[in-house]
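Here you go, one structure.
A single protein chain has been omitted; all remaining protein chains appear in their positions.
Up next, chain A:
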Amino acid sequence: MTPAIELRKINKSFGPVHANKEIDLVVEKGSIHGIIGENGAGKSTLMSILYGFYQADRGDILISGEEVSIADSKTAISLGIGMVHQHFMLVDNFSVLENVVLGAEGSARLAGGLSKARKELKRLEDDYELRVDPDALIGDLPVGLQQRVEILKALFRGAEILILDEPTGVLTPAEADHLFKILEVLRDEGKTVLLITHKLREIMAITDTVSVMRRGEMVATRKTAETSMEDLAELMVGRRVLLQVDKKPAQPKEKVLVVDGLNVVDSRGVKVVKNVSFDVRAGEIVGIAGVSGNGQSELLETLAGIRSASKGTVWIDGELIDLEKRDVNAASMRQKNMGHVPEDRHRMGLVTSFAEYENAILGHHNDPRYSNGMLLDVAGIKETARMEIEKYDIRPPNPLLKTANFSGGNQQKIVLAREIERDPTVLLVGQPTRGVDIGAIEFIHKRLIELRDAGKGILLVSVELDEIRALADRVLVMFDGSIVGERAPDADESELGLLMAGVHGEAK
């Protein structure tokens, strides 16, 4: 059978960076083909070439056996290629229907196109079980449904080949499962699916074939059934990676963080954290597991002083802090030696338009080590930044570089270095490895374990259950704002899953 896509010796450079080197790829029709690689391996560039965003410097593209040149997205669409981007290409204040027809309206007047599209959507809905209300506003839909609209958009344009770029990055586990079901239906209907991801688990769960990219090269293509996670991980980074974190049993000492009866009400007046009590001891990692949106983020932000509590007290290293007080804020919590690696490094952890060295002391700019009250000690700050860059292997090793120009993994290391090097008694960590490549994940996990072994208390919030299980010494499960149970990290996965789903909870 003729393959749906064949790429021959594709090359693409951006200045000195050779993003795609001599890429060969064959994607069979009616299959789900995964492309996996670390961030910056060249996956997105390759897909952008296929979708007409960039033109290859050299090389041939064959669609269904015919050589084509894809000058722009319009050409790609007419060749039956559809793409679901990592950041959705939707207009928030448009209805689903309007978004679907945008660019494929049919005629100059809208009315005809819209009613035809409505019928077509109904057909697609029936064929592929892609249910979305065509009149709903995009901005009102949860991300899972927004993604479905993106898929509908592609199908509406007659896509036979669907490219999905990191589709699960924004989804909850349940939404991701649903997406996979949809992709399977699409495949069974004869569509070809290209899945770009850096998550091994997804590759194993859904793909038929997998290709691995590393530093701009296509290093291997395997039948998914004939390979393993360890195998792929090694291909991705070029050496064997320990997915299991190597650690000694924890030696917990005194309680450094005690939370008692914490309640948080959000701006809509909804109670998001309900009567939460727990403690963290020096020398242990307490993990908070849960499906995203069950109050973990709010809990973390409250403890960090960013959000105020409606009720509740906290002891840090034996010192009582009344979280309802007005003078509790991020700065005052830092003074109590509470470090915080926020969940969203772009929104809260970094100012990406600042140079690296400026971010290296962000939030500590009043610390006498870096400032005399009036002026910053810039030379000293740069020195600190250089030391952290070396210690945390932050690349490129240039403290003057704009933070936005670092990769996700390196940005995360900048935040982590800043917080750990300030020697906190308690470290709050949210989603430490979200959007971070495997090499950096391993590094970050090691650092956190080292910090634990140095006798610090760590509270870890992550929606990646694997991460919680690998790092934590105790696992608390949060559901609907409450802690519904505590388990050992090696507890049965399905048991944890049920707790996270709110079933069999032993809620107080």
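Just so it is clear, a residue touches a chain if its C-beta (ideal position, glycine included) is under 8 Å from a C-beta of that chain, and two chains touch if they have at least 3 such contacts; residues count from 1.
What we mean here is this: contacts and distances are computed from a predicted model.
The complex appears with one chain absent; UniProt names that chain "ABC transporter permease" among the candidates "3-oxoacyl-[acyl-carrier-protein] synthase 1", "Chemotaxis protein", "YeeE/YedE family protein" or "ABC transporter permease".
Interface note: of A:Met1, A:Ala111 or A:Ala225, the residue touching the hidden chain in the full complex is A:Ala111.
Of the options A:Asp92, A:Glu324 or A:Glu390, the residue whose C-beta touches the omitted chain is A:Asp92. Interface note for the absent chain: among A:Lys74, A:Lys122, A:Lys223 or A:Lys253, the touching residue is A:Lys74.
Only one of the listed residues, A:Ile10, A:Val101 or A:Ile151, touches the absent chain: A:Val101.
Of A:Thr45, A:Thr403 or A:Ser462, it is A:Thr45 that touches the chain left out of the display. Where chain A meets the chain that is not shown, the touching residues are 44-45, 48, 51, 53-54, 72-77, 83, 85, 87, 89-94, 98-99, 101-105, 107-111, 113, 153.
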